[in-house]
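All protein chains but one are shown at their positions in the complex.
Our next item is chain A:
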């Protein structure tokens, strides 16, 4: 009934009607606003506490008397925060670069090349995806000890640079690219490498971007492996560094919150900017089952 009414009156819709239609969902908007606020309440406390003095941080009142912006530079004096952040970014960046590249090569081999034993090898890849990372972690650490890579960036990057999941994700993506395209290129005399590099890679861009974002995020957060691998404080990644800060100066709530703010805010900005790619990635990732 309502739809008919709407179609009939649409061209003549008066201003009050439009306002009414538009304001119809305002109650729901109100509910959503309250719920959203509840979700970000911890972040609000985090920011406000980071602007307090040490004495105020013990006070239940939320607001500082005067904003202590100096807390932020103070963090850099107490711990090598920028060093931690740089370590995280460099490690995550290298892992992402290597993982996307090796996964794309392998995915091309699995999705497009026809070689004896291919499906059996792929099945082994799939099988290892079920294994909890923890199972491989202890022996991997022993391997790192034998290779002398404990407490080195290389030791952080190497094991994470090859991923069965990434290979799987990109293979699924490449299977969706029409075969006619590489066949045409082949007729034109392109080599396998040229097909891979000039035809498949550009067309796989959404998949590559998705994998890159996921890998980058995952490794920025990564905690277990850097925790067992890194010995020198200067080589800590951000999560390990924050924990170090907490255990060394945990009583300085205001500084701790300034450090937490500085490690969370870039993530928030990144998410707001890359939302669309990220959400698409979640949907692709879920299909793997």
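Following the convention adopted for this analysis, a contact is a pair of C-beta atoms (placed from the backbone, for glycine too) under 8 Å apart; a residue touches a chain by one contact, two chains touch by 3 or more; residues count from 1.
The criterion applied here is as follows: contacts and distances are computed from a predicted model.
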Per UniProt record, name of the chain withheld from view ["Hydrogenase maturation factor HypA", "ABC transporter permease subunit", "Pyruvate dehydrogenase E1 component subunit alpha" or "Chemotaxis protein CheW"]: "ABC transporter permease subunit"
Omitted-chain contact residue, chosen from A:82, A:131 or A:181: A:131
Contact with the hidden chain (one of A:140, A:194 or A:277): A:140
In chain A, positions touching the absent partner: 22, 24-26, 28-37, 39-40, 42-46, 49, 51, 57-67, 101-103, 105-106, 108-110, 112-118, 121, 124-125, 128, 130-143, 158-159, 161-162, 164, 167, 179, 182-183, 186, 192, 196, 217, 221, 223-224, 227-228, 238-240, 242-243, 246, 253, 256-257, 260, 263-264, 267-268, 271-272, 275, 279, 282-283, 285-287, 289
